[in-house]
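Okay, so here's the structure we're looking at.
Missing here: one protein chain of the complex. Every other protein chain is in place.
On to chain A.
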């Protein structure tokens, strides 16, 4: 049974890789759909068998003395659930990309890239050896670069892709530190031997945190995620909401048992997640580009996931990954529907009144936002509420808990703002827009993900018994705190929007703290490099190389020699007068010397 499950999953992976070489995009879509079916059967078999994990060590690849590199896969509950969710979402996104990229001449290459990305991501989550994880990690990074710069003639897209690569690379340092430490200390890269450790070095855990910060856009290394919205909408919905950015959180979840051994690192993870959540939520309130609002929303939810890992409930973080994939991908697809309908207009200040023009898309946007806010019994409720309850009863910093609650209320606020400005209120778009949602490839995926957003929460919680005991006894205020702050946030946002945007006025202040993303991008990308360059070029080059070094050695010596030469030159004129004088003087001096000695 165990072997059969493993064979099924590997067969699906191999089939997908084979189909990636085909020319037809529908072949790729079919391959992913059927792999999805195969892997969900796998999950069902796992459930029925009631086994919690299985390993499938496959192929010895390279022998390195005492250790050999293997291609080994690990299928535990995390991997299998993620396979199912990721394949379902990817299939829907592929169908959506047939609609969105229909007029693109290279759409087959696009689908191939998406498929390749999926393969790398699945390698990452099913990796047993850290080396295989690194291969998947780098793979998703490269595909992210290729996909963000899909419209490579646009300089903003190239800059954004490079930014993604740079920030991911800084995170990769952490991953490589992990590999090096584990190789040097325990001579093994597999998770089984890592879980058996009872004492972990701060370098290793620091590497884990750094890798997660880079890949999941936590506070220090976050600017690449909003910039990655330069890529086409299918890319944003697959990579930068559901799949790639959760790789960092996935790594944290895998190592959560080791993180809980070190209280300092656990505190660092907790606070990092908290600050990311709040910061991204603040910035989302002031963005005018629809996709950027959803991107900051993603960053905020990622911060919540990391906070959950820091609070000691990694299973809830994983549950949130799965739930979040559904409604976030749907939100991006709704944005894509709006953008195509408005002839590539992404600014919400030029949208409005879509409730009547695009009803299906608006409904899906509303359901997605409701799920994001944590509306009871939709998908987001089953993961977000327990996380906030767990944070409330943990013995962590209460300031941080307050920040998380504030971020939750902001989630409601910016979702409401997005809904109000994009689909409610007065219509600010240009007239005669080809707003049409009568495409099967738009409505079908939206519908499927909508069903997912509504039912997936109930489904997951019903079928999987929690691996960690839920907190069952809480005071009423703490239990309802998430719901309360969400409602308060929504109400305040409703009132503010009514007041400020009465006749369709918009806020044009783009130099505020929130709109400039905390000035982080400007400081890190412009001010600091300029300061370093001034130090280098201004001081080193101009003061030293062209100034003092020149003065002391070449030019200065030249000046000195010139002075000396001027004086010596006087004796070497060809005037008789000088020669007489020199001759007499020399005679005089010699005569004195002779007399004295």
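Note that in this section a residue touches a chain if its C-beta (ideal position, glycine included) is under 8 Å from a C-beta of that chain, and two chains touch if they have at least 3 such contacts; residues count from 1.
Rule of thumb we're sticking to: contacts and distances are computed from a predicted model.
The complex includes a chain that is not drawn, and of the options "Septin", "Small ribosomal subunit protein uS2m", "NADH-ubiquinone oxidoreductase chain 4L" or "Autophagy protein 5" the UniProt name matching it is "NADH-ubiquinone oxidoreductase chain 4L". Set against the missing chain, the residues A:263, A:395 or A:574 yield one that touches it, A:574.
In the full complex, the hidden chain is touched by chain A at residues 574-577, 580-585, 587-588.
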